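Just one protein chain is left out here, and the rest sit where they should.
First chain written, first letter: the chains are A, B and C, and each begins at residue 1.
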Amino acid sequence: MTDQSSDQPGEERGGTTRRRALMLGAVGASAVVSIRPALAQTQASVINCEIPVPDAGRAGSYIAADGSIVPAGTPGAFPPASLAFKGEDVKTALAGGQLPGTTYEQNQAYVKYIRRLQSGTSGFTCFASLQMPRG
Amino acid sequence: MGFRVGSDWRAPIAELERLYAGYPQPEDGIPDFTVRLFAARPWRRWLRPAVTLGGDFVLPDAAPLPLAQGLLAAEMAMNLQMALGQRRYLLLHASAVERDGCAVLMTGLSGAGKSTLAALLGARGWRLMGDEFALVDPATGLVHAFPRLVSLKNAAIDVVRAALPEARFGPLLAGTPKGDIRHLVPDAEAVARMAEPAQPALILFPRFGFDAAERGLGPSEVFVRLTQASTNYVALGERGFEAMTRLVREVPARAIDYPDADSAIAQVETLWSAL
Amino acid sequence: MAERLYRAVPADALRIVPLDDFTLIFHRPSGLSHLVTAPAPEILELLEQGPLTRAALLARLGERFELADASVEALDARLGELVATGLVEAA
Partner (left out) sequence: MERAVSRDATLLVQALRDPTSVAALDAQGWTALIAMARAEQLIGTLAHRLDGVAMPAAAARILADARGSAIEQRRTAVWEAEAARRALAGVDTPVVLLKGTAYAAAGLAAGQGRSIGDLDILMPRRTLDVVERALLDAGWEWVKPDPYDDAYYRHSMHELPPLIHRERDRMIDVHHTILPLTARVTPDAEALIADSIALENGLRVLSPEDMICHAAAHLFADGDLAGGLRNLWDIHCLIGEFGVAGLVDRARRHGLSAAVARAARLAHALYATPVPERWRKLSYTDRLYRRRLLARDGWGRPTRRLTRFGFYLRSHWLRMPPAMLARHLWTKWRKGYRPV
């Protein structure tokens, strides 16, 4: 169904047989723009969302160097972050920056923890939205 | 659109009661959405009280706000219900003002000045329909008003106070995630006529901080920009498509750059009289 | 792989609104909207008349239009985009 008659200017106009020029375009070009569903995670909300390390269900546990959650006091592991990290901070950290108030090794461990977040864990939606840059 | 707001603290409710005093109750006593402001941890009610946003529709992991910004939290939570849950109208993140039954919609990124312009036009004889959301009825194409507190940020606060010395304002909320915020209470006309829809007549994409300029936009650019400004375009399916294509085909659209409010108002009035 | 047939969705599954350089297509089965530009509307129009192989499609495009840059790779890229949206099905 066409809402408006789709005329084809140039195509056999006035009885001539001159064909309309058409470019297929470069391989890397694009002829289709799809309208994406609006995600709940708008830009503003990403900046305003946060990720606790570790999540509230395991508050007090330590974070090992590989990002796993270990009992409090485990040697070589890092104590929980005192405040949840903001989406912006995590975004920077994922790009190679450092989470505020962390040492180098602590930052590495926290970032690994964040990367391992599972759906359903607090902070996951925030993290997932950071992984999906809007076009 | 009516809301029910519950809070673990009295203060945000008291502020809402004061600022929304003249507003009608929800029809049949049944609000469209429920909003809750709560302490995520019991001790957060008293100890560095932090307001978590809740309600029918929520964003997981949203950062809580300090209790001093409870009014902002309430407004954000209500807006969130609209952004995530509105399915009756095509929702455009736009401000709207009306004159003679026709509406100007203004949309743009945060900081474009849509709230400020709507407030200032409201001071010049236009009816304020809303500063945050414009609701387009897919069945009629008409814009419905959503005249909530006008959220003014930073420098805009003094600009609007100067233009509307008699108006009522909420408390100054300093240091929010968006800077300083102060809410303007819509005037009596905006509240009294909130049930009156208007014919969309002009769509503007304002941009603050540039030399005055304006340009037309092709329909496909308008379409893309409006879908980006809508939180429920895709969710509405074909009804959204109908409403959006109607807007794009029937309503003229202009992008305007402006260096200050006076110049923007002049641009809008000029464009309006040329319609 | 070489002789895949490309098939367009039935016309009644679409709402097509030409805007400017872009044509707006609403795809009813998905509820999604796509803005497409040349040569996508032309490809869709040809495929509406019946499924075609890539080679046949390229030939038909060549009959109807003056193709300045006819290449299988470019057509593949365009078909790939249309397949990704579901406006064209490859079988």
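We take it that contacts are C-beta pairs under 8 Å (C-beta built on N, C-alpha and C of every residue); 3 or more make two chains touch, one makes a residue touch a chain.
If you're wondering where the values come from, they're calculated on a predicted model, not measured in any experiment.
Looking at the complete complex, one finds that the omitted chain is in touch with A, B, C.
If you put the hidden chain back, the residue from B:G111, B:G141, B:G237 or B:P252 that touches it is B:G237. Residues touching the missing chain, restricted to subunit C, are 29-32, 83-86, 89-91 (touch as defined at the top).
Contact between subunit B and the absent chain runs through residues 1-10, 12-13, 16-17, 20, 23-32, 34, 36, 38, 42, 54-57, 78, 85, 87-88, 148, 235-237, 239.
On the side of subunit A, touch with the chain left out of the figure occurs at residues 34, 36-37, 39, 57, 94, 115-119, 128, 131-132.
As a convention for this text, only the chains that are shown with their structure count from here on.
The interface with the greater number of C-beta contacts, when A-C is set against A-B, is A-C.
Rounded to whole angstrom units, the spacing between the C-alpha centres of subunit B and subunit C is 40. Centre-to-centre, using mean CA coordinates, subunit A is 31 Å away from subunit C.
Across the assembly, subunit C contributes residues 15, 17, 22, 32-33, 35 that each touch 2 or more other chains. Counting partners per residue, subunit B has 224, 227, 233-234, 245 as the residues that reach two or more other chains.
Interface residues of subunit C facing subunit B in the complex, by the touch rule stated above, are 15, 17, 19-22, 24, 26, 28, 31-33, 35. Here subunit B touches subunit C in the complex through residues 218-220, 223-224, 227, 233-234, 237-238, 241, 245, 248-249, going by the rule given at the top. Of all residues in subunit A, only 1-4, 6, 11, 19-35 touch subunit C in the complex they form.
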